[in-house]
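One structure is given here, and the rest of the page talks about it.
Left out: one protein chain. Kept in place: all the others.
By letter and in written order, the chains are A, B, C, D and E; residue numbering begins at 1 in each of them.
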Amino acid sequence: MDNLIPNQPNQSTLFEPKPSVLVGDSSDIYFHRTMSILRNEGINPNVVIEFFPQRSGVLCGINEAMALLVKVLPESDREVWALPEGGYVEAKEVSLRIKAPYNSICLYETAISGMLSSSTGWATAARECVDAAEGIPIVSFGARHVHPNISGNMDYASIIGGCESCSTILGARLAGVTPSGTMPHALILIVGDTIKAIQAFDKHIPKEIPRIALVDTFKDEVEESINIAKVMRNKLEGVRLDTPKERGGVTPDLVKELRAKLNLADAHHVQIFVSGGITPDRIREFIKSGAEIDGFGVGSFITRARPNDFTADIHQIEGKPIAKRGRLPGITDNPRLERLL
Amino acid sequence: MDNLIPNQPNQSTLFEPKPSVLVGDSSDIYFHRTMSILRNEGINPNVVIEFFPQRSGVLCGINEAMALLVKVLPESDREVWALPEGGYVEAKEVSLRIKAPYNSICLYETAISGMLSSSTGWATAARECVDAAEGIPIVSFGARHVHPNISGNMDYASIIGGCESCSTILGARLAGVTPSGTMPHALILIVGDTIKAIQAFDKHIPKEIPRIALVDTFKDEVEESINIAKVMRNKLEGVRLDTPKERGGVTPDLVKELRAKLNLADAHHVQIFVSGGITPDRIREFIKSGAEIDGFGVGSFITRARPNDFTADIHQIEGKPIAKRGRLPGITDNPRLERLL
Amino acid sequence: MDNLIPNQPNQSTLFEPKPSVLVGDSSDIYFHRTMSILRNEGINPNVVIEFFPQRSGVLCGINEAMALLVKVLPESDREVWALPEGGYVEAKEVSLRIKAPYNSICLYETAISGMLSSSTGWATAARECVDAAEGIPIVSFGARHVHPNISGNMDYASIIGGCESCSTILGARLAGVTPSGTMPHALILIVGDTIKAIQAFDKHIPKEIPRIALVDTFKDEVEESINIAKVMRNKLEGVRLDTPKERGGVTPDLVKELRAKLNLADAHHVQIFVSGGITPDRIREFIKSGAEIDGFGVGSFITRARPNDFTADIHQIEGKPIAKRGRLPGITDNPRLERLL
Amino acid sequence: MDNLIPNQPNQSTLFEPKPSVLVGDSSDIYFHRTMSILRNEGINPNVVIEFFPQRSGVLCGINEAMALLVKVLPESDREVWALPEGGYVEAKEVSLRIKAPYNSICLYETAISGMLSSSTGWATAARECVDAAEGIPIVSFGARHVHPNISGNMDYASIIGGCESCSTILGARLAGVTPSGTMPHALILIVGDTIKAIQAFDKHIPKEIPRIALVDTFKDEVEESINIAKVMRNKLEGVRLDTPKERGGVTPDLVKELRAKLNLADAHHVQIFVSGGITPDRIREFIKSGAEIDGFGVGSFITRARPNDFTADIHQIEGKPIAKRGRLPGITDNPRLERLL
Amino acid sequence: MDNLIPNQPNQSTLFEPKPSVLVGDSSDIYFHRTMSILRNEGINPNVVIEFFPQRSGVLCGINEAMALLVKVLPESDREVWALPEGGYVEAKEVSLRIKAPYNSICLYETAISGMLSSSTGWATAARECVDAAEGIPIVSFGARHVHPNISGNMDYASIIGGCESCSTILGARLAGVTPSGTMPHALILIVGDTIKAIQAFDKHIPKEIPRIALVDTFKDEVEESINIAKVMRNKLEGVRLDTPKERGGVTPDLVKELRAKLNLADAHHVQIFVSGGITPDRIREFIKSGAEIDGFGVGSFITRARPNDFTADIHQIEGKPIAKRGRLPGITDNPRLERLL
Partner (left out) sequence: MDNLIPNQPNQSTLFEPKPSVLVGDSSDIYFHRTMSILRNEGINPNVVIEFFPQRSGVLCGINEAMALLVKVLPESDREVWALPEGGYVEAKEVSLRIKAPYNSICLYETAISGMLSSSTGWATAARECVDAAEGIPIVSFGARHVHPNISGNMDYASIIGGCESCSTILGARLAGVTPSGTMPHALILIVGDTIKAIQAFDKHIPKEIPRIALVDTFKDEVEESINIAKVMRNKLEGVRLDTPKERGGVTPDLVKELRAKLNLADAHHVQIFVSGGITPDRIREFIKSGAEIDGFGVGSFITRARPNDFTADIHQIEGKPIAKRGRLPGITDNPRLERLL
């Protein structure tokens, strides 16, 4: 996996912590009980907590965690070190280290672990696609397959992982890119004809949005593409193949045939985009076949990515090394960490 | 998988749609463009949309989808049919059917598919654990491994899948149960001694919360359990084994040894709870071994569940059967659907 | 495998031995040398030779072997026993036993083994398809994938194995059936339009030949089928799906969709035939899926069948049991054999 | 696989097309119907047809196809390009391209595809053996396991694949070599003694045929070989081991033992030939073991070779590029093709 | 595995403990140190030690352990319970329980575990052969593949496992049977001829020893067997096939051929014994093939059996339950144990 770190906007200002997270509603209940006990006992030691992932991957979620930490840690008594958002992280490598009074962090351990676990899982899956694609752009298309409360976070993580754009407005906003998409089958079904649908699109949608027709709704993809190319001429930027599994899905041979027949019809400028069940293996297969593809839309390969479970361990209390059974006491040396707060 | 449908509170009132969902920020961008085109063209047909999953499983997310639909569909012109929340759904079985003017549903197709996909994935994984456990209670413990924006939804789905309780306040609230938990390793590390920690717990936490000690922090689990049992006597409800992988994890033999040595120390009443990497296979292994277990905490088996991707298809427009290539036109017959709106 | 023995014409009269076989040009050279030695030595004992296959299967080639044996064995001194053409034969079961002066059979051992080996291989493969198809008719379509010198024999063996018909004139003649076929892609390409092609077919081909259109040449199969059904109406007997692998091949879902959309277009009477890479496994998959299919065309599954190697052993010479090392001396008992000559 | 092209006689003159092929009896019936339709419609365009195989291999059948094409294509209006007989062909590589009026080729597409499919399959299997044998000669012995109508073609293809000789008279004649063979077990069984059999062979068979004794009929192979070597002395060219599977088959250790014991008996000049279930893997095993072998007889590895299915596609009609769905229109560029007619 | 317990002589009197075992030379050194410490500290508690195996199998070694225990445990203060020699034992089932002053058993834990581990491993492997053989007698032939210091113990264990006899004098003596064997290849090589060797055997060996000829030394096994049968007539009890791997080993087909040809030579009374690489799988294969076999000689399948590692745990000290971490304290209930001392 390439150790590519994309240019990032200063995203942390965009991640506004949800009220339910701030009040601890998403925390494990036992942290509330722990707070209650420690407060009653008058204990609030300064601790060092370290977060590390189970597996290697592309780290994501640091920016969002920082947006929370700046709100909850006491400014006078806090230190936060982290690896860079979008950088590579090894299995078990400490990625985030927090030094603070325990009571200021207790209710957020659950939330921070969760942000890192989900986001790192998505970003890593996206990167696998990007690495496989050898420069062909990839767009994150999976919003429909994850809960809407985090589809924006998933799209943001995909872009951190190297995708060029994504389909949700929220994800694009968080990542500082323009959202991307073509048209749904629904539009064509309602308009009743693919050519009329792309013509309506062309009529009503601002010129800067590329005209990309979805060509598998009613007719043979190649026949439909050539028909559209004849009508739309140079206004047509490309076509998207999304042939359903029931009809064999999109194959390298279909792409090659479409390219050859578009060229024969003097439509060399029409690009070909491919979506539907795209995985790194299928991307490699397309590339190896020699089919010329101008972009991939990836959905469930990213949305079904397993969270990369992060664990939080206390390694120091009031300056003294400590650890539970099974873990090594004391601050873990990691010169790659940078101090953020 | 048992076709068990748990008693449910009237949850749909609890699922308040997020503003970002209502304004369509979590929608694919092309639905906004579709809205724009259709509005400009003056088209808004009455359509029938059907949602179906890729794989079989325990349906979840219907209640949340209903909370959204009651807000966005025009009361005068809507029909909604669905399978019951928590019931079994076949692969490709229509689970939700909406009849409405297209413009009232267009921006929510993405969100509804996502709710059903994620929630059905989690509920199904939970049910696999519940089925394996043959009556031993299971608590959802995985909040720390998913993004906090949906940890409550994950916990809710786990309970729909049959878990007895969960660790987040939000999940418990949505599902109408009491949240459940013991104590974190952090409390014991900070207090510095497991016995003192459980004593502090006992002193400050309301009596109705069961006293369950975490026993693998500093000492051999069996030695620690017996020590605690001697001090806490009948106030001790149970102990939780969460031995880390680095120390071999929790094994059936450890549970048997702990039970035998607790009994030898006259602590027959002390229950044994087990957590850490629990899966249906490991549950079956524990049960087959004859080890006596009083409860399991399950985390990442549920949180890493693949979303069960739901697809939305238009099957009828203005009363006429239609379908894109690869799909069957017309309303799909499913006598199991019940009309909800 | 069903032990079905189809009704057979008296085929043996149709198998006219080739001159090259009669003069021994297809024999191993060492049999010519053996003939020369034995003649010079004045030896010509009466022998019993038995033929058995390596594997179990559907016996085929007996009729053709008989056509040769009646020509070459001396009428006054010959006995021939065999299992029935098209019946089941066990691995190593004696299927043909010849008693004759050695010099009358010496030059034909190679040819007879070869007839049985190839034909039994093909018939067995055909039977596997027939068994899988549970009554749906199968036509042998593989002539283009075997040498034309034996494509008729292959088609004959397929029908012995249970196929309803075959595509070659010679095979059909040997098996006593009517050859079967639709139209090649070449006709449609030359005529330039599928509808015109089926109309030309309808105009020039005798009425008793069913009108079955090939629908994957230029357009989406479903669109083309409906167009043809509208034009040909009740004259159309069926359509054949032969979608190439490059376009996903024929799938159960495609058949279901075509059936549903034909029915919606009031073309319930139009049958659906399927070809292209059909194997017993794919036949079972189609049947299990519930797709309604009216016939399969099978090609390379039969043509690529391994010959079921037959071995010929001398078991008796001048009435005395004998055998080479590794074989059992004396006539092998097999009450299933029937005397034919 | 080595890209070896053996010296070839001008075989095409030897392949006399069968009358049944010339009249189209081995053609698919639908080509007869196509002829009828086109003739009635008065259509007979000039077309380009290309033939390509499914898999890579050693091309064979071109010479036989040429013998047919020179007879059926109009001399004034034909072009034929092909790759060389016996050369390597890639998967899907165009191997034969015909430009002619469609009606002159229509009835022969089936036959030509079949010749190429079967022959290329056999030649490729033979080449795998030859490559494995690293210079040790291989003789094609499989006539008894294929239908006698094509055993000569199979033997011809084996020699095109690199075999030194073959056992059928017809195959040897087509390939321009001397047929090869030793003696059958039958001769020894009838004579009743291996020594007497080789002596009779020596007495009656021309001196130029090598004396090679088959030594596994009655006695231990080593004992028999030494006995024969003592009697035949320098007249003995070699022995053939054909030990049946029932007695363990021929093993590298048996060959080594025989060589050592022949040498100890001063019969260094006696060569050792091996047959019975020989495959490339077993050839490699023999060679790796260090056993000294002077020749292999290969049978069913070649006869059971899967045909390498050839497909024929129209790519141009009256000078215009065309193709059915799934194929690329226009003449396929292949600079390796040479014009033959 | 059948739960067969063979009739046993009172073997324990035959197992005379070796002096090196009695003085503790085969004990782990740390037991000597333990003895020294406890003696110096004046500690010698009464303990209960339990022995259990890793895997299930046929228990063997109890008799030999008893012979040691009666010598070393104080008669006044000892209890020994055990499962029966030759009976089935479950994985982890307590098989031997000793109650005695610790110092009387300390130096023998290593030896007793070792006796049980090795012997149970061998007996179990023997039983697998016996079970596979369905009543055909099996003789243990493996002495040459284990160290001579324990070849007798191995043979004894094989008979406990169900073998009919064994080849070593010592093993037969321990098990109370007559040793069994035929003749070595060496005898035949030295005498120079198999017939002369069996004649010399017949001349000099007492009549009650069966005449069984080894027939694979010089000639084809079948030829040799028939030759011997003709010379020895009714004095010949049987022949042994021991064909080496280099010549294909003994196969079911060889046995069938030998039986058929012996019968044809009127030697129905000559039995057939088989040896060389015999395993339960090969025994099953022989039986399934229908070959008639009168006895198997089994060697390395038994000698290569993995020891079934026995573990010894202290479960009680001075009447109080105890156990190390990982084990259950107190005497393990096993009603199948019988008191022996």
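In this section, a residue touches a chain if its C-beta (ideal position, glycine included) is under 8 Å from a C-beta of that chain, and two chains touch if they have at least 3 such contacts.
Here the structure is a predicted model, which means the values were calculated and not measured.
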Contacts of the hidden chain among displayed chains: A, B, D, E
Contact partner of the left-out chain, one of E:G57, E:G152 or E:P252: E:G152
For subunit D, the residues touching the chain missing from this view: 220, 222, 253, 256-257, 260-261, 264
Subunit A, residues in touch with the chain not shown (by the definition above): 321, 323, 325-330
Residues belonging to subunit E that touch the chain removed from view: 18, 20-21, 24-34, 36-38, 40-41, 43, 45, 47, 102, 106, 109-111, 113-115, 117-119, 141, 143-153, 167-170, 172-173, 179-191, 200-201, 203-205, 209, 216-219, 243-247, 300, 303-304, 306-307, 309-310, 312, 314, 317, 322-327
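Criterion: only the chains that are shown with their structure count from here on.
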Superposing rotation of subunit C relative to subunit E, computed on C-alpha atoms, to nearest 5°: 120
Interchain centroid distance [CA atoms averaged], subunit A/subunit E, Å: 65
For subunit D paired with subunit E, centre-to-centre distance based on mean C-alpha positions, whole Å: 56
Per-residue overlap in subunit E, given as positions that touch at least 2 other chains: 220, 253, 257
Category of the chain touch graph - line, ring, star, complete, other: other
